[in-house]
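Here you go, one structure.
The other protein chains are all here in position, but one chain of the complex has been omitted.
As written, the chains take the letters A, B and C, and residue 1 is the first residue of each chain.
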Amino acid sequence: MGVNDKLPVHAEQSPGGGIITTELNKIFTLTQAKSLWYLLFGTACCAIELMATGASRYDFDRLGMIFRASPRQSDLMIVAGTITYKMAPVVKRLYDQMAEPRYVLAMGGCAIGGGPFHYDSYSVLQGVDKIIPVDVFVPGCPPRPEALLQGCLEVGKKLRTQKIDDWRVR
Amino acid sequence: MEILELAWIFEWLNENLLVPIVGDGEFGILVRNLILACSVFGLLSLIALCLVWWERKVSAHIQQRFGPMMTGWHGILQTVADAVKLIQKEDIVPALADRKVFFWAPVICFVCAFAAYIVIPFGDGLIVSDLNVGILYIIAITTFTIISLMMAGWGSNNKYALLGGMRSAAQAVSYEVPMALSILGVVMVTGSMSMQEIVKAQSAWYGFHWNIFFQPLGFVIYVIAATAEANRTPFDLPEAEQELVAGFNIEYSGMKFAMFFLAEFVNMFTVSAIATTVFLGGWNGPWLPSWFWFLIKTLGMVFLFMVFRWTYPRLRVDQLMEFAWKVLLPLAFLNILWVGLYEEVFSKW
Amino acid sequence: MTKEELISYIQENFSGKVELIENDMPEPYFLIEPKAIVAFSRFIHDDNKLIMHFLMNLSGVDTKENMEVVYNVCSYRLKHRLFFKTVLPHEKAEVDTVKEIWAVADWHEREAWELFGINFNGHPNLTRFLLPDDWDQGHPLRKDWVGRDVIPFPEGK
Partner (left out) sequence: MANKLHLETMQINMGPHHPSTHGVCRLILTIDGENIVECVPDIGFLHRSIEKICENRTYAQCIPMMDRFEYVTSMMCNWGFALATEKLTDLVVPERAEYLRVIMGELNRIASHLLCIGVTGLDLGALTPFLYTFREREDILDLFEMTCGQRLTYNYIRIGGVSRDIPPEFFPKCKEFLDKFGEKCDDYEKVLTENPIWIARNRNVGVITEQMVYDYAVSGPSARASGVNFDIRKHDPYSIYDRFDFKVPVFYGGDCYDRYRARMAEMRQSASIVRQALDQMPEGDVRCKVSPKFKPKVGEVYSRVENSRGEMGFHIISDGTVKPFRVRARGGSYNHLLVTPEIVRGLKIADLVAIFASLDIIMPEIDR
């Protein structure tokens, strides 16, 4: 994975390598947190709220987040909206196409646990964490843009605690 | 004001640092050019980083929002954060992709974007090597980036990328001709193709004898063709987000995508640098040092290209080619006719 | 035309058997046998006193004993509306398609087929389009349908 898988190994062998990797950890994860490019992936009502968050009043660009249409270049997948059984394989394939280190933010009740369609629905997947690992849940139906921004900052905080070659473990 | 002209630094370094160590034989010239190339490469990548940040701030303020604010003062370090993050990304090569073509596409794009800066005069004497076929060399080199886009389109084995690659080929073919013809008008006036000559020919009237005043049509044609060359809206069809998801760079992630991303901004800077050298009198200008004039004019042109991007919708492929062949080309011939007429008739009075 | 005029006009001019259903809605409600559907639709579509061009809605209904297909039509120019329905046996529900008359019926009928199991003869492509391709639990909107992983709504609140 880019530089991250070779660097820690060589750094540790060199004398005083431990300090280098911890410092490197801080810097690398800080830059990851400061420039999370999110995948433009909205299915239902939360997609409208995602667009409103991208607009001028609650601007995503302030956090350094720009939308990328292709999964290869994005590192945060905001699952905004209801995932039905017909859509589930598509979500799984999109997640697999994303480049490591990748994170998932489940936005809205439907992505967390089926939301208003939890009962009596024969075609809604009860929560996106049944198919892909989710890092941050943002409840609400749809959640307010401030809640979504808070969720993105939470992804940044969680990301700062990880080691840069952590993806092999996960 | 001679001190501020930076040309003397290179002469001084050359005399007492380089020549005694390496000598000015074959090897010496090679080392000298290598150092010059590295300095131009460093300067350009720094400028490209600032352009990326500047584009995001300009677009934000046009759209009444703030743009990057969280990294450094007003998001100054945002592009550094993006670059370092992109280094860490996993480098994915699609399974059925054509590996060699897929690998070499960003490399060619990156190299050609910088190759054009050998002949661009940053200031009085500040030029890597003053070829006497300077402008012809630039027109040849800028088309290489289009070849790399087609390679990217074909190499990533993705239908959208293929469409993006084909579109970039069509666009380049149709906009290369008017661009060359509009520059031909200037070459006719200056009589030589070397960039320094073109700039020196515009230094009359205290440095305001610019070609734009004499060939305004040529300047307009050049700007339109340049937006198409640099793949900027309204001609950004190769990577049209809404139609082709991400156009040719759909399968690129991590460092390869960063090379494409950086090359696009360097291209924009190249195209506006040529515009200033050819039409806006290069580094001519009163009082201020020459390289400062060059920088101001080029950044002005870059700002113009940025404003284009955030105001105009995108053209369709057939409209794009129709506009090039049916409108720009006849106008380019008209411009050459006007320059010929002006040369023969008016300047003789 | 008002409700009474519509009823009288249709009962006189339409050749087939038409049965009126009492309802207090401002538009008349007819019951047509399945065989006469296409003839009735062509009549109300082409007759120059009716010109029912708009097929607003075509919905399948499962009334436990039998299946019904309800059509709502309206005329844009003459500003009047019409309900009519057919009653079909619950197990083998079959009716002719009205796609040639109203092109919009294509998807309405496909949906009724997919969710209710009502078969429309002569429909060009009665294929699955709302449910996932590997759907094997029959027709979900039927009253007697029980889903595998459907969580029932907690009663008694």
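To be clear about the criterion, a contact is a pair of C-beta atoms (placed from the backbone, for glycine too) under 8 Å apart; a residue touches a chain by one contact, two chains touch by 3 or more.
It should be emphasised that the depicted structure is a prediction, and the values quoted were computed from it without experimental measurement.
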*Report, in label order, the displayed chains that the undisplayed chain touches.*
A, B, C
_Hidden-chain contact residue, picked from the options B:M69, B:A83, B:V186 or B:V245_ = B:V245
*asked:* In the whole complex, not just what's shown, which of B:N16, B:S39, B:Q64 or B:S129 touches the removed chain?
replied: B:Q64
*Tell me where the left-out chain touches chain C, residue by residue.*
23-25, 29, 53-57, 59, 61-63, 70, 72, 74, 76, 79, 81, 83, 102-104, 106-107, 115, 129-132, 140-141, 153
*Go through chain A and note every residue touching the omitted chain.*
40-45, 47-49, 51-52, 55-57, 69, 71, 81-82, 84, 86-87, 90, 94, 116-117, 119-124, 141-142, 144
_Touching residues (missing chain, whole complex) on chain B_ = 59, 62-65, 159-160, 163, 233-234, 236, 240-245, 310-319
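The criterion applied here is as follows: only the chains that are shown with their structure count from here on.
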*Chain contact graph: line, ring, star, complete or other?*
line
*Intercentroid distance (Cα basis), chain C paired with chain B, Å*: 64
*Taking each chain's centre as the mean position of its Cα atoms, how many Å separate chain A from chain C?*
46
*Per-residue multi-chain contacts in chain B, two or more chains*: none
*Residues of chain C whose C-beta touches two or more other chains*: none
*Could you pull out which chain C residues touch chain A in their complex?*
131-133, 137, 140, 147, 149-154
*Show which residues of chain B lie in contact with chain A when the two form their complex.*
56, 60, 63-71, 75, 77-78, 80-82, 84-85, 87-92, 241, 245-246, 249-255, 257
*Mind listing the chain A positions that touch chain B in their complex?*
1-4, 27-28, 30-32, 34-35, 55-56, 59, 61-64, 66, 68-70, 72-73, 75, 97, 99-101, 164
